[in-house]
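Take a look at the structure set out below.
All protein chains but one are shown at their positions in the complex.
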């Protein structure tokens, strides 16, 4: 089963001065899994995610992503992951097509690959007519779906999604999750944060961070059983209310 | 007015005053907390004065010169002594023939040769007319020009002294600049220029940026929804920068007088008043820019391109306006710094009074009223 683990985290810690943002977290993520990474604001989610993306050096502990070490092989890590956040995703002043060409180029894909993939995505999202429109002119929901497609454009092994559905209407939100399911079906591992607790139910497994520690980690069903709650919302509230610190 | 109404009005005024001062205090806190910017704003005039006053000066000190004295009389001796005594020249060589001149230049030691013909003293005494030939190394034309100017000045000085009685009023044939700047100090030109530049940067750019920042941050939305009058917001924003500018005016003047030894020949009160007037013009320009700019970058860009460059180029302190082509001369008239530059030069260096600069003062006042009216008219009570 060891080869099945695409992310391994072992006592990973990040300290800023005397403040321990991430406190010896340990967990594994399996290949093709949809892994929900939850936590209140300031619980340490962003810091942990940055370390896994190779953007931030851990203080101590071990972690590998796609088999690469986060201390020494962050260049390889960056090549094997996709990343999408609510805030930054696409260049609004470039067209849909130009954005895809750009990201394909950044990941060193061949022109033939870019061309084929672009056509595939445009057809898949029914965006053929919008291919030459500026991204800024598209509705938010379309942008988010497009951003996800671009994040997995280079066919990464893992994609990190940081609150990908914030503010999106409920219909688009579901279409978005549909895309996530399909990507997972194609073997891409999904690592996702969200404030929508119903989305936590869609994940295969969910971890909940409180005060820098992973306080709970299991399937949504098991978590609900463990915390005797009807919904993930309750589970989250029960855990997050224990938090003693707050910060961003 | 009924007593009740009177108290109401009083209360209203009190509230407005409190709002205003609390806003100014807040603004001062912003400036105080941003130490880096504060340091730049207060340090900039000092640095500029030092750069312009000492480093970038076109003065040439202690240049080596050669003298070919063919007369060797009392007059030439004292003239040579005079040249040698001035801080601009050191007499390096006393030549004996024409041939040696070129050799001296070729050695690269000297920058200027002064030729005093034979019978110099005789001519001076009897014909009241003696000629001096100045030969300069024009491979650097600016230096050559400056040196000949300096030498001419020294020689004229000398001539004036010895021919005092016969001097005719119109025979003084020295450039205007030197007339009010007998030591030909570059600082005389730079001080008014630096003042204009610093005031423009501090007042115009900073005021524009700080107002636009509130728009960007979204705090302007809350300010607009508050009972504080929008115009008051804008004026309160300008106050701290007015105070900062006053400090800058003081530091520039102090540095000029004590470090660069530029005297204030005219009335200090008039000079300060005129400077504050220009400060107000700059502030109103900043307000005007803030009403047009949507982002801090745009505000900065407009301030730099539309104001700072013309101030440097067209106010007359870098390049003489008289030498500019007609269209540029016309444009220079709408550059406020041009008028301020004239005023400061006149008051500080020529030592004239308001009577001599009332026209420029009036122009600046007119500009102030115009910019302020437009800025307040353009300031929106709503978004968009």
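We just call them A and B in the order they show up, numbering each chain from 1.
One rule holds for everything that comes next: a contact is a pair of C-beta atoms (placed from the backbone, for glycine too) under 8 Å apart; a residue touches a chain by one contact, two chains touch by 3 or more.
Convention: contacts and distances are computed from a predicted model.
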Options "Alpha/beta hydrolase", "Transketolase", "ABC-type multidrug transport system ATPase subunit" or "RNA polymerase sigma factor": UniProt name of the undisplayed chain: "ABC-type multidrug transport system ATPase subunit"
Selected residue (touches chain absent from view) among B:223, B:259 or B:376: B:223
On chain B, residues whose C-beta touches the chain left out of the figure: 15, 18-19, 22-23, 25-26, 29-30, 33-34, 217-219, 221-228, 381-384
Residues of chain A (touch criterion as defined above) contacting the omitted chain: 39-43, 137, 139-141, 163, 166-172, 174, 177-178, 181, 185, 195-198, 201-202, 220-221, 231-233, 236-237, 240-241, 243, 246-248
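Here is the rule we go by: only the chains that are shown with their structure count from here on.
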Distance between the centres, which are taken as Cα means, of chain B and chain A, whole angstrom: 59
